[in-house]
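With one protein chain held back, the other chains of the complex are shown just where they sit.
Should a chain be cited, it is by its letter among A and B, assigned in written order, with residues numbered from 1 in that chain.
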Amino acid sequence: MMEKLIEVKNLKTSFFSLGGEVKAVNDVSFHVNKGEIVAIVGESGCGKSVTQMSVMRLIQSPPGKILSGEVLFEGRDLLKLSTKEMRLFRGSQIAMIFQEPMTSLNPVYTIGNQVSEVIRTHFKCSRKEAWDIGVKALRDVDIPEPELRMRNYPFEMSGGMRQRVLIAIAVACNSKLIIADEPTTALDVTTQAQVMDLLLNIVKTKGKSMIVVTHNLGLVTRYAERIYVMYAGRIVESGTTRDILLNAKHPYTKGLLKSVPDLYEDKDVALIPIKGSPPSLANLPDGCAFAPRCDYKCEMCLTGKAPELVQVGDNEHYSACLRNGKEEF
Amino acid sequence: MIDKMKLKKNLRVLFGRGVLSVICGIYVVLFIFIAIFAPLLSRYTPTEFCGSKFLSPCAEFLFGTDALGRDVFSRIMYGARISFVASLLSSAIGLVMGTTLGLIAGYFKGFVSMVIMRFTDAILSIPALILSMVLALLFKEGGILSVGFVIGFTLMSSYTRVVYGLVLGMKENDYIVAAKLVGQSKTAIIFKHFLPNCFPSLIVMFTMTLGNAISLESSLSFLGVGITPPTPAWGSMVSEGYKYLVMKPSLAILPGLFVLLTVVAFNVVGDGVRDVLDPRLKGKL
Partner (left out) sequence: MVKFIIKRILISLVIVFMVSVFAFFLMHILPGDPVRIVLGDEASVEDVNALREELHLNDPLISQYFKWISGIFTGDYGTSITYMRPAGEIISERLPKTVSIGLPALIIASVVGIVFGTVSAVRRGSKLDSALTLLSTLSLGTPTFWIGILLIYVFAVELRILPMKGYMGPSDGLLQYFKYSILPVFCLSLNMVAGITRQTRTNMLDVINQDYIRTARANGISEKKVIFKHALKNALIPVITQIALQVRVVIGGSVIVEQIFNINGIGMLLRESIFNRDYMIVQTSVFFISLVTVFCNLVVDILYGFVNPQIRKSGW
């Protein structure tokens, strides 16, 4: 049995606005084992980023609120920590890398200033020591001439370089878990591969764990060990990458797979987009949230509660669909 | 369906901003109503000597009478009319002149644009009140037209600046480049593309300058270079009443209070219109 590094149980996060309650994260559970890379996949607006922000307790309140659930990190419930304890957890135990490297660094301070500030927040050390740790971290993420780069401002660096700086902060602080929220989406294709390889390399060589949040199912299959598929604030299917790829049970996962190019060797298979668009989280339909877009829906799908996750195979393969295993489609 | 949702959301933004917005909205409607129907609503004309001097409020003279025995209540209602017309007129003048200059400066590069924009900067560097005081002396009589022009000219430059900024931003857009490439004429591009795209911001600015104009008009009238007495402008009523502050403070305080309420109400409604039509302008106006 693998040791769990982080386990999220029944997390619920909502945003309250004039328009009513938006259930962004609706009873989500997942876990990441030590040394494991897990992907959370879903369309934009499905709540995958909010889930991670809830884990970090970075939800703006108001309007957002974590309503219930547990986030167990090495057995401690992060949601029960004091504000200060939680703050020191961020950056040191869990590092987060965001989608927009161009705007994720403060434009009016140098790289060195920002990197060593984080180091000094988590380690007792002098400015000089923090600076040196920073230089070393930049070197670790393959930034050329790290001493010079420390004195640069963010605008003097490319997007890929800035993303490396953010990764360097995670490296410098020895985080056990890296949450990468669409880490490469904003970069151009060649840089994407480099940054992704760098991240994988760091995770593997330093024995870290990683959660990759992405909308691109095709991309994660190459390196994620397990995949959670999210739809409308819920996890609708989870399992090993192999199970998800070859033996998907949920119609939404199947739809995602069909809309990703180059996954099947047979090049003649046409890409089939999922018709329609995700429901508004403020106004979820009865029954299964995916039903209105589903080709296999029946009467039962449109009423009652949303279907629960049910085990559909060995290796912790779960799916939340009424038809799971009952009938082939 | 989508439009309905959007409308609902906009209405929520407009009215969900709390009690203050609702009160201000009602106040503005009431203010406009009184401004239009002042002659029907008031018992006396504003310049009529209808009672003894310095009467206290009573059923006949709701706010009492002033130093000349005129009905303060009627004068305040007519004052609303003056404020409303002056602000509407001056904002319109500012809008038309400022937009024209802004479009020209934005469209043409080089010297023309430089002259217009530096002129705009120059005007903006002179305090609005002092500029309008000097301008007011161009006219012998402080009537509503001249005051409208004076304030309009003063407001013009902020319109020029905003429109200029918008046009510069739009010039980079692909559809403008495309329109040029297919050989559309300059005037066509200005009137078909630039101007319509400025409309949302202009409507927002217009509502927001209304409050500004009312405040400027009352200050000018207070200083004696706005609407000439005995026409009942709120500002000049305050300045007349100031002489009798010790004896009857309400003569100065009351009309000023209405300036305050009206300007605040227009500002709040303007903020609401901005948040619905063009939230980008937040903090810029």
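We adopt the following convention: a residue touches a chain if its C-beta (ideal position, glycine included) is under 8 Å from a C-beta of that chain, and two chains touch if they have at least 3 such contacts.
Keep in mind that what you see is a predicted model, and the values were worked out from it rather than measured.
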Among the displayed chains, the hidden one touches A, B
Option touching the unshown chain, where A:Leu5, A:Leu105 or A:Ile244 are the choices:
A:Leu105
So one chain is hidden, and I want to know which residue out of B:Ser42, B:Thr160, B:Ser218 or B:Thr231 touches that hidden chain in the complete assembly.
B:Ser218
If the hidden chain were put back, which residues of subunit A would touch it?
56, 58, 62, 87-92, 95-96, 98, 100, 103-110, 114, 117-118, 121-122, 153, 155-156, 166, 169, 173
Under the stated touch rule, tell me which residues of subunit B contact the chain that is not displayed.
18, 20, 114, 118-119, 121-123, 125-130, 133-135, 137-138, 140, 211, 215, 218-219, 222-223, 225, 235, 238-239, 242, 245-246, 249, 252-253, 256-257, 259-261, 263-264, 267-268, 282-283
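We adopt the following convention: only the chains that are shown with their structure count from here on.
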Cα centre of subunit A to Cα centre of subunit B, whole Å, reads 51
